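Only one protein chain is missing; all other protein chains are in place.
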Amino acid sequence: MADTLLEIKDLHAGVADKEILRGLDLTVRKGEVHVILGPNGSGKSTLMNVIMGHPKYQVLSGQVCFEGEDVTEEPTFERARKGIFLSFQTPEEIPGITVENMLRTARQAITGKRERIFGFRKELKAAMEGLQMDPSYAERYLNVGFSGGEKKRTEILQLLMLNPKLALLDETDSGLDVDAVQIVSNGVRQFHNENNACLIITHNTRILDKLRVDKVHVLLNGRIVEEGGPELVDVINREGFTHLQQKA
Amino acid sequence: METKEKTLYSAIPMRTWRWLGVNEAYVPDDIPAADGGEPAGTVLRKTVAAGESRTETLVYRSEQSARVVYEVEAGGTLHLTKVQLLPPDKGHVDALEIHVAEGGEAYVTIAELGASHTVTKVRIDLDGDHAVGDLAAIYLGSGSQRVDLNYVLCQKGRQTRADMQVRGALMGKSEKIFRGTLDFRKGSKGSVGREREEVVLLNEGVRNRSVPLMLSGEDDVDGHHAVSVGKMDQEKLFYVMSRGLDLNEARRLVVEASFQPVLERIADGDLRAEVEQQIEELIADGK
Partner (left out) sequence: MEDLTKKKTYVADVERTLYDIRDEDRSSYKTAKGLTEDIVRDISAKKEEPEWMLQKRLEALRIYHQMPMPTWGPDISALHMDDIVTYVRPDTKMTGNWKEVPKEIKDTFDRLGIPEAEKTSLAGVGAQYDSEVVYHSIQKELADQGVLYTDFETAVKEYPEIVQEYFMTLIPPTAHKFAALHGAVWSGGSFVYVPEGVHVDIPLQSYFRLNAAGAGQFEHTLIVCEKNSSLHFIEGCSAPKYNVTNLHAGAVELFVKEGARLRYSTIENWSRNMMNLNTKRSFVEKDGVIEWVSGSFGSHVSCLYPASVLHGENAKCEFTGVTFSAKGQDLDTGASVIMLAPHTSANINTRTISKSGGKATYRSAVKVAPAATGAKCLVNCESLMLDNDSRSDTLPVMDIQAADVEIGHEAKIGRISDEAIYYLTSRGIDEKEAQAMIVRGFVEPISKALPLEYAVEMNNLINLELEGTMG
């Protein structure tokens, strides 16, 4: 289909001979918001990293396609340039590289165009204000000495500045207080439109409050065992995953 | 300048400025040499068999000198405790050498408390993949004691783990040199090495020399060392004294707190009590 962004077909993947994803299918179209629920160790983060192409994970069989193109063998940076973005669960601290420097370099890499410093700075400042970030963070080293909440906000800042087609949000709301979840949630809503899509891993439904969720998938032992609409979120919240265990 | 003939006993793996006086250590004057030049004394060679777990204790009370070599075979575990409680007028010299094969583990706990002049060296070679070398030591220098330690953890196998933790306190006019080396050999991929020394200086007049070396011929390693030297934490001291303890008692508590993680590793309860007693008495003396 023309508006299909991500299509995962019978994906088996893992780390060093250990199979974590055991036959997974998933399709995400433009304009959609998907949520993945699942207990710890069910393979949620592995899925995100396999979509992003983390070299540590091996795809044993199956395919990851983006906009109709097989990207299973593509290096990470090529996937990013095609429009995939991962908001990390635990963002790396990288000393010596400022937030602004990284973002400008990344945007130039993705668009292939030189960014004029002045215009870029203005845009960055506006985006930071929207996320209620102190503008001085642009000059700070990437995530170094940031609190958990500041790191997550910086991830969303990157999402807004790089404007990908597919945003993978790996527990972007975990460890945040109520206000911070609001801010992050607003950022995601600001990003989302009919031309892009979000794939969200969360333990907390508050981030979903302002988003129209299209589909919910429950991941257990490396397989999707249940799918449904937004109502599934409430079911899982109430009943947990145990009643689904036998399906896995 | 001294011109008396001395016997070189240990040296750091890489030399540096001579004026610092840390390159070499010599055998204390009162220890005689045996044939062949080694200091006279016991020589022990032992093997920890594959898969075996063994606990060994060496206590120096009157014997001044020894050389002890352990071979830890694949998957073997050695827990070795050395406690040195020599009288304050005796010199001490010893060498401890441990070779650890694949998957083997060596846990070494050392307490240097006695002797007028201590010159000691420990070398743990992590020869096999996944070998573990874990060395924890305490020293307490008092009076005019001289303590000279040279510890080397050499990481040769893949994914080895080395840990060196040294806690010390100096009082009186004591002097100490600690040389601690983490040596990552080429091929020791995925290995992790940690070294930490904490020294508390209890009064003016002491001299502390710390020489933490980190050598690497392998890029795929994670090495870290740290040293901190200073007087006692004044806040802690104040807190303890506000509960009615005098300065010496408070110092003892603070030093014991610092030594605790190492003391806890002495499995033999009687021996540990004896070590703690010795620390108490030395600090109570306040010299």
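Note that the chains take the letters A and B in the order they are written out, and that residue 1 is the start of every chain.
Following the convention adopted for this analysis, a contact is a pair of C-beta atoms (placed from the backbone, for glycine too) under 8 Å apart; a residue touches a chain by one contact, two chains touch by 3 or more.
Predicted model, so just to flag it, every value in this text is computed and none were measured.
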Contact list for the unshown chain, restricted to visible chains: A, B
Residue of A:158, A:172 or A:202 touching the missing chain in the full complex: A:158
Options B:74, B:215 or B:241, residue touching the unrepresented chain: B:215
Interface with the unshown chain - residue positions in chain B: 1-18, 20, 22-24, 26, 37-38, 67, 95, 97, 121, 123, 150, 152, 154, 183-184, 186-187, 189, 199, 201-231
Those residues of chain A which, in the complete complex, touch the missing chain: 52, 54-56, 75-77, 79-81, 85-86, 88, 91-92, 94-97, 101-103, 105-107, 109-110, 141, 158, 162
